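All protein chains but one are shown in place.
Showing subunit A:
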């Protein structure tokens, strides 16, 4: 609380950034230890979590007061007018301090108390069990086994302890391969397709430079091919643009040389890096946040930002993966540079296309736990949870959610969850209210004792499950077993409900989803009533 100088300011105006009439709501602004709260004269409350604040800006003084513009990570933009400059200055300074924490222990999750006891908390954390998930996929089996090589995070700090590798890959091979891979991230299993016996594996780039080789790494790749009895060759998909991968060779990194590895088919899929993605989304938000935007400006802004092109590239890569597995029964190894951004996107989307389980509410949680959290997507750095290097911040996970949204648009009946579910997850990767997304890898999370000190998000989402259900979901439909999305350009649209989720004036005035969901519920209720009454009638 030492950062808060003023806790309450009255007669503050809240402007709507898209309303043409310049309407303003007058109300009172409160500053708490965790939130900024605005209560307008209708007693409507707007809560803004300090962790959600991406930037605070004080604009030049006007006749009506001092404007304060707050941009949030969940794409909310609020524009306050504070009557007195001194109050504005105090709030501005407090927010600057409160929105940037120096250490993990100061994050909201460590003080958030949802009134659960310790065993409830523990059960919450045990809700998603990855060992169970690998079992569901069908591993371990005669070709794949659990390796204890990374038991103490010795081989790779950013990987989880439990890793699945080909049964014929011995520990020395694994250790050798890990030394030849950036950050020690050697090839491991991400998804196993039981009926095709094909695997999606992930790793980081090889330290091949211009000519270096590593026999153990070559062996490990061969072991992955051999673990697939249906097909003797495997694909190696480098998700980077060719040029970037080539440039990495000069730094002693690079990509696999097809001549050195037997039976691999190597290919680039050209997804840009985190820095390109960060500025692309920034540009998109600048354009779409402009008042009085013309149609032409929006579309040329969409084009120049490149955002939809990037989304298309990510989804396109996932399609390559799914096709290799379904049409050729081939295994695929995916990497980028470090193997925690683009690789996470492509592996998880590929699995989502292949396996209907990941399109359920629970399955989607498992997918995020597996390919994002456990494999070390650096959530804290990418979301800027702590005051750190702004160059490490990038909307990689947001982009993944957008790809999933595009799939839900193309296949309205293939997903158990709806858009609200995606938005809610996005809300919480930045909120730091739950422990799941805090830290950058499993090792760090263990050191932070997150399971003892914080709560897991998933049980809370499951409790509200009804809100996140898609009423049109057809779980049994065979045509949705494997999704084959069409990635032609005109299938990609601006995701208004994400990037303008708080700009209600831009939204449809009525929601089909809610009405159908309600009808569905009522139908079920009435059918049950009928059954009840009928059985009563026969019993009489």
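Going forward, a contact is a pair of C-beta atoms (placed from the backbone, for glycine too) under 8 Å apart; a residue touches a chain by one contact, two chains touch by 3 or more; residues count from 1.
Basically, contacts and distances are computed from a predicted model.
Chemist: There's a gap in the complex where one chain should be. From "Myotubularin-related protein 9-like isoform X1", "Secretogranin-3", "Proteasome subunit beta" or "SUMO-activating enzyme subunit 2", what does UniProt name that chain?
Modeler: Cross-referencing UniProt, the chain left out corresponds to "Myotubularin-related protein 9-like isoform X1".
Chemist: In the full complex, which of A:45, A:105 or A:297 touches the chain missing from this view?
Modeler: Counting the whole complex, the residue in contact with the absent chain is A:297.
Chemist: Which residue among A:108, A:125, A:144 or A:411 touches the omitted chain?
Modeler: A:411
Chemist: For review purposes, identify every residue of subunit A that touches the missing chain, sorted by number.
Modeler: These residues touch the chain not displayed: 18, 288, 293-300, 302-303, 306, 308-309, 312, 410-414, 471-472, 474, 477, 479, 486, 488-494, 496, 500, 505-512, 515-516, 519-520, 522-523, 526-527, 529-530, 533-534, 536-537, 540.
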